[in-house]
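Only one protein chain is missing; all other protein chains are in place.
This part shows chain A:
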Amino acid sequence: MSKSLNLFGGAAFGTVAVLTMAVNFADRNIAGFPENPPVMTAIAAPVVSSGLIGAANASTGAGEGKFGLGRVALPEEIAAWDVDVSPDGTGLPVGSGSVEDGEMLFSEGCAVCHGEFAEGVGNWPKLAGGEGTLANDDPVKTVGSYWPHLSTAWDYVNRSMPYGNAQTLSDDDVYAIVAYILYSNFLVEDDFVLSNENFLEVELPNADGFIIDDRAETEYTIWRTEPCMENCKDSVEITMRATVLDVTPQEEAAAAQAAVAQTAAVTEPVAEAPAAEAAAVVAAAEADALDPMLVAAGEKVFGKCKACHQVGDGAKSRTGPHLNGIIGADIGAVDGFKYSKVLAEMGGTWTHETLAAFLADPRGFAKGTKMSFAGLKSEDDIAAVTAYLASFQ
């Protein structure tokens, strides 16, 4: 370990150097670098693994143009990460799923954003419909109308969905959900079962709707010319103004809105029943007593909720209601949010206990809730996320 010794040996020298530098700064007389510093003219010849490099590194060996870095990827590791699926079916696992099962899975895990019939909710993607619209002014691009390959749908559902809870579906569930998406696009019947066996038999309507980038022929030949500098047009008229549309974010407007919201927040509790105030006081007291570590852990857990719920400054109701002040609030009572019947009519208050029960088993606690979340398995996670939410009172 002579290297280490050298490093420590350099410490005393280092102190001297720092002192010298201080003097130099004072004098503004910093020694220049050598005028012709050595330059690495070529990449250093690869170092062959030596004893310093661990056995795992050495196992890769080092050959021509190689450095002997990294280690061999194990088959289990490749299997865990290499799951992409190609149009020819490469990468597709053995399995199957029915439209019928897919409908149930879709309703539970996907419909909250994509709609019960894959028609899309708000700004979330539509997955069905849009046939024959691609040449229209506003084409509707869905799996049925636009996507060229079924493999893409399978691959995307498998690796990226459900949003906020990705990479958790079983292969059979993915087959079932993809089968349901096909069904919602009227591409298969309701008794259809999709499997690795019949996967390549399904053709999507827009499979031939794509061409490879042809700009080199259709555009570059026209636009690689000497440009006009004078008398390029007879007249110039303004034909359209962005201010007419008025869709640019306006900061003044946003600030005004926030001010209005704040006024509302201040005045509302005054008008409310004393019971709510008392609840708020209790909640505030609880917030004071929150364990910061638990709150921090809860923030991480809340990552699972973020796709639908906002909390904190400026939080708004989106797919789910905003959660500011949720502890101590009446159940199903965030202004302006359209709740499922069960939560709207449940009554009662969100306490640490009721919230924990809801989070452990949303559909058990409130059968028919629109919240598609499966629930938190770990009690620690529930305690943490409840503490995190309680910190926004």
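As a convention for this text, a residue touches a chain if its C-beta (ideal position, glycine included) is under 8 Å from a C-beta of that chain, and two chains touch if they have at least 3 such contacts; residues count from 1.
The definition used in the following text is that contacts and distances are computed from a predicted model.
Selecting from "Spermidine/putrescine transport system permease protein", "Sulfite dehydrogenase", "PTS mannose transporter subunit IID" or "Inner-membrane translocator", the unshown chain of this assembly corresponds to "Sulfite dehydrogenase" (UniProt protein name). Contact between chain A and the unshown chain involves residues 43-44, 60, 63, 65-67, 69-73, 77-78, 81-82, 84-88, 90, 113, 122-124, 134-135, 137-139, 141, 143, 146-149, 151-152, 155-156, 159-160, 163-164, 166-167, 209-215, 218-220, 222-225, 227-233, 235-243, 245, 247-249, 303, 306-307, 318-319.
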